[in-house]
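Input: a single structure, listed below in structure tokens.
The complex is shown incomplete by one protein chain, all other protein chains being positioned as in the whole.
Up next is chain A:
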Amino acid sequence: MANTIWVLVELEGGAPVRSSLEVLGKAARLGRAEAIVLGSGAAEVAPTLGEYGAEKVYVHADAAYDQYLTLPAVETVSKLFAEHQPTLLLLPTTYDLRDIAARLSMRNGMGLITDATDLTIGDDGLKVTVPWGGETVVTATLTQQRPGIVLTRPKAFSVEQYAGRTAEIENINTTISAESQTIRVIETVEVKSEGPALEDAAVVVSGGRGLGKAENFHYVEELAEILGGAPGATRAIVDAGWLPYSYQIGQTGKTVKPTLYIAAGISGAIQHLAGMKGSKYIIAINKDEHAPIFANADLGVIGDAVSILPQLSTEIKRRKA
């Protein structure tokens, strides 16, 4: 197995983020997984990555990666590419990694495939699965032999444990140029939302324009709370100002993959489906029997969400009691 797969690991609060670990596990199944960790917490995190599949970790614990976006990482990874020829750089689609991938591919003339849900590397080369517009799935490859980049959909893979694996650590000795220190982070503000984080919740109850008015969203929140889940929303009601952006699920919002997804008053536009189709069980409540959401529901209820939601909350409380 001569394939070497690189993963650029993101850190948050001094720990590797879950999406990086998911992709690292996939990389280890495709061949030899090597991680790159950059930023203040990198030195502490590096030795832990073996357990998630890394055989080797490149480390550069420079604060410039935290203080400036995109360009420092692009510079360092490009330098690594000049010295090594991995088969592939595999990245989960996140805000920062997407920006980094776009520039890396241009700077190094690399092919790049986005929105992948799976990939294989066999004797006949790389094969990447990319869903297209709901009804179609494309299998794509890169035309060059040189390393390419594949960006995967969030939650396409699960975290794997490689107990007892220790990664070789290589410290990168490089100074980040002044030109790369140009997109400066002035401050980072966390906007707290209550309940379990939407991305990790086992149950998500979402509302759309069919709820009629902003005040009715509390029926969604109430049911989410009873089920120990998180409330979510469509872009339509986020745009309408009912809720902050952090609630939005879909192509331009968050991707969720809970065990249970309840969609109330949601039509099921392709951009919304992109963010929740991977849910294990989907229940939809919609007044319109032709709503596209029903084609994706395990249980479809034709009816008024505004009356059914509170009844359902009461019914579940009764059964749980």
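One rule holds in what follows: a contact is a pair of C-beta atoms (placed from the backbone, for glycine too) under 8 Å apart; a residue touches a chain by one contact, two chains touch by 3 or more; residues count from 1.
Following the convention adopted for this analysis, contacts and distances are computed from a predicted model.
Note on the omitted subunit: UniProt lists it as "Electron transfer flavoprotein small subunit", one of the names in "Electron transfer flavoprotein small subunit", "Branched-chain amino acid ABC transporter permease", "Cytochrome ubiquinol oxidase subunit I" or "Lactate utilization protein B". Note on the undisplayed chain: of the listed residues A:R29, A:H84, A:R107 or A:K213, the one touching it is A:R107. From the options A:A15, A:A61, A:V159 or A:I308, the residue with contact to the unseen chain in the full assembly is A:I308.
On the side of chain A, touch with the chain left out of the figure occurs at residues 69-71, 74, 94-95, 98-99, 101-103, 105-107, 109-115, 127, 131-144, 148, 182-191, 199, 203, 227, 235, 238-239, 245-246, 248, 251-252, 254, 259-260, 269-271, 277, 281-283, 285, 289, 294-304, 308, 311-312, 314-316, 319-320.
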